[in-house]
Every structure is written in C-alpha cells, then in structure tokens.
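Have a look at the structure that comes next, please.
Incomplete set of chains, arranged as in the complex.
By written order: A and B. Residues from 1 in each chain.
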C-alpha cells in the first residue's frame, strides 16, 4: 500500500483486551459430563449455520453472530523443540488474526468491496466443522447468560478460478454465549496445523 | 554429462541484456519461466550477494538461533558466546541430514538425528555417537577438520539487520549497501533505542517467480491505487487521492531501490488505521529531524517501498520486512516480520503488531490482493505464444533528475518504473559477471 490516506478511526484499546488463552478453561473435559442435549444441538446448529453463511459469503450474517467483545485469534504456529519453554504459539507474537470486532468489520468491508478484484469471480469455500465438544463454564455472573467452551475441528477448503485449491486443518476452541435469547461467538482460538502456510494467503475465516 | 564438468557458469559476456533490452524497457518473459536461467540465478546471484537472514533482536543471547534460507539453502543464524553471529548451512557433513528441525530456540550444541554427530554453536564438529570407531579410522585425524557444518563465508550486521554471504570475494556489506545505509537509517536509527522484530515470522507460498514480487516491491506505486483499491475503501470508506509526483521519487543504486515522497507527513503508516501510531510519529517528529535531518525525517514516514538487492523487501508504513525466497522458477516462499522501535511504548508496539497483521500479514487486507496477480503474471506467460510477447517496463523513461539532497540515482515521480528498470539492469550484470570485479559499480 503506497498511497496517502487520512484515516479517522477511533482509538481502540487493543492491548488490554482479554486474550482467549485466559478465560477459557483448558482442563480436560469429563467423560460423561458436558452440556444438556438442547444446548448441544443449539450450539451445533450455530456452528453449522456459521459455516454456511461463510460458505455463502454472507459476511453481514456472520458479523451478527459475533459478540461485541469478541476476540478472534489465529496465531502463527512455530516449529520448536518440544521442551522449548516458549511454546509453539503465544500472545503478543505475529498472528494471522488477533482481532476485535472493529478489526473484523474492516476485513468484512474489504471482502464486500466491489473493488476486491481478487474475490471476483468469488472463491468457492467449504467450512467443514466436526468433532464438536461442548462444555459448560462455571461462570454464573448473570442470570440470563450462559457460556460454553466449545471445541471443534475446522477443515477449510478453498477453490478459485480454474484449479487453485487450498486445504487447511485447524483445531478451534470457542467461547459461545447465550444471552438475551441469542447465541453469540465470544472468543475463538484457531490452531492451524501448518507451519509454512501451504497457500498464497488466507482469504477466509476459520 | 554436464554434472561431470567442473563449471556450469555461462560464458563471460553472455548476452543477458538481450533479454531485457538496452534500457530494460522490454522484458523477455522467459527470464521468469526458464529452469536454466533459474539455476544460474542461484549461482550468480544467491551465492554471490549479501542476503538478509535475521534481525539481531531475534537472537539476543548466546545459543539463541533462528532458521532462515539463503536461496534454497536452509541456514541457522546462531548467536555465539562472544555475541558474534555465525550462519551455518543446516546440513550434516556426514550423510547430509538436516541438523536442526526447529525454526527458533536456544541450544548448547546441535546434534544430528541420524548418527548423533554433535556440533558447536559455531558448527565445529565436537564428536559423534560411537566416537571410538571414528578415532580408530585411518585418516580421521586429518579428515576431522573437514567435518564441521558448512557456513556462510562472512556475516555482518547493519544496525540490527544481519546479512550473510557465500562468496568470500564480494565487497563488504557497507560497500554493498552503499548509499542505502544513509536511507536505511531512517528506519533503523530514528531513535536511540534502535529497533527490534516482533516475535514470529509469517511463512507462506506463492506460485510465482521471485523477481515478480521483487520488482513490485522495488517501486510499483502504479499498482497501489488499483490492485489495492479495496483496502482503503474498507479502512476509510473511499479511495486515496493520487500522488501528483512533484515531490516523489524513485531512487536506486547497485540494484537496491527506494520509492518515496516528501510531502505526506505520515504517509503509509496511515494505512494501519491506528491513531496511536500516528500520534507517536507526530510526537517524535522533532527528535527525528534533529537526529537524521529534514529529508530523512520525511522519508521515514513517507509512502514508500524498498528493495535491498536481491530479495529483501520493506514496506515502511506497516514496518513489514519480507524476503522472497526462490523455490524454482515458478515458486517462492515468503518470510515476513514486523519491525518496531525498541523504545516505543507498549500500546504503540501493540498497534504496530496488529496493524502489520491486518495490512500485510497473509490474511491482511492489502496482502490478499497481491498474490493472485503475482501468480498469474507467471502462469499467463507460460503459453507457447504468450511467452514470445515482451513485457512493457517504460513508465517514467526520461524522468531522471539530479538532487543534491537525495543520494543515488534519482528519478522524479512515484508513478514510475525507473526502479524496476534498474533492478533488471543489475540482475543482467550479475548474471553475466564472472566475478565481482566484472560487476559494474552503479
């Protein structure tokens, strides 16, 4: 980008936003525990619907499924020795996505811009969601509000033009919230299984 | 068989100029497609030029290392006990195995997985599993000295940027960069604390020839307003005003290129859409003027893009550094990082980290629009008939000027292909030169 610009964005408090690593309990799920049947079904439906609106390019509908305080995080995954204390990913490092809602809205605006030449003809996308595991959190901060830790696998397939294709597998950990009669995605951490990204870019959400 | 002959370099004087034209105004598409040309580039350019391999901040302590590539050679950049830096080729002198599979970390020594040879942080052979058997072998005493990991001939840094080179007869890094040291100071030395890289490195594959993104990053302001129309639309709700060209320049020397203007006080940084960054730059302006002078204070924040020959690109606004590693005539592996002043306040650093991500990360709203063009520049040229059609590179012919305040070869106007022409000119010189004495100083 080599052009002069006069931006007028609000001063967003990026650095003190909670990171997904924090609030989401990472302890192993109990065998027979887990959420009630209607909750599971509702969450499955929520994730399948999310996948479908993304496949259909209906990004407006997608934004409406996100909580105002969403943190959407897809770190870059490094090759490090198993015993390396730094770990393969972490907050504060380069990431594919490390977004709040304002950032996600900018990305969606760009996807929807008529001048996004590289999306015309559109990319054909499929978001395969599997291995959904739902676990209630202990948070009972509000009467009419419940939050669930939801783990799933996302297999992303993209095909463009005549024969370009890309396939990525990721593990997702979400915090999904039920509030005021609506389900919303409040946190998402996406762990990609690729180190060198085996595609020219990531023109999709996970 | 060719492999049995000792030298596969082309004859001196091979006419590479014929492939780009006298003024580099018409390019032959085959230089982006041909396997033979590509193999020669690895020899003539990637084995003979200074290549960027790391930022010193990535390996602060002894034993810290990061991996990178020099051409197609996997290398390890290792901090030594005396704080010096060694660059090792990541291959074992025994059977050739890759020695280190991590891309980053801290080590006491490197140990090869195959037969357990171990090497010091400097690549020196330390010993092997079953060392007795080696010691008992005839000639081992004398062979032992040849069992170190191969390494770069020289390693040097310029204000945090670490470069390495395979050719022992090349000029020094300082001479290699020439006047571009003066320019680079605008990025690397505008604050006494110096700079650092954010932790991490994006890595991704693009199916194009390495020279395509390189010439783009050398000064392709022409594509910014068109290819990247959607980015500003998303950020600001409208397109950006076109540059008038009066105060904008293409500057180049020895294949290095810098394109910038002097009349937009905050330039590209605006694209990050981060008020904190803009405030930070405004607040520091006086200090920077004092430190570097008026011109470079403007260049620092200018709309601009930079190429350090042969394959380091820099996008100053978002402080994105990137290397286009060659992977055959039709493929590259991009590595990219974010630079920031070490002394910048935490919230400014965080704003830079995120701003770099959303603009020129692999999912960035600007980066998204480049890849397809770069790939189809290559693919659409492969047809038997298409490859015969030369490519036009003539914008700004005749725009050369002289300006005492601006070092290097200068052309006026951002909308120009002067830098690109100078890149291909230097490319042809390097391809034809038998050794560094034959490379014309430019």
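Note that a residue touches a chain if its C-beta (ideal position, glycine included) is under 8 Å from a C-beta of that chain, and two chains touch if they have at least 3 such contacts.
Just so we're clear, the structure is a prediction, and the values are computed from it rather than from any experiment.
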Chain-type multiplicity across the complete file = A x3, B x3
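Keep this in mind: only the chains that are shown with their structure count from here on.
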Footprint of chain A on chain B - complex, ascending | 101-106, 198-207, 220-221, 224-225, 227-236, 240-243, 259, 261, 264, 267-268, 270-271, 273-276, 278, 303-305, 315, 317-318, 333, 337-338, 346-347, 350-351, 353-354, 356-363, 365-369, 371-373, 375, 414
The chain A residues in contact with chain B across the complex are 1-11, 13-15, 74, 76, 78-81, 84, 86, 90, 92-99, 103, 106-107, 109-110, 113, 115-118, 160, 164, 195-203
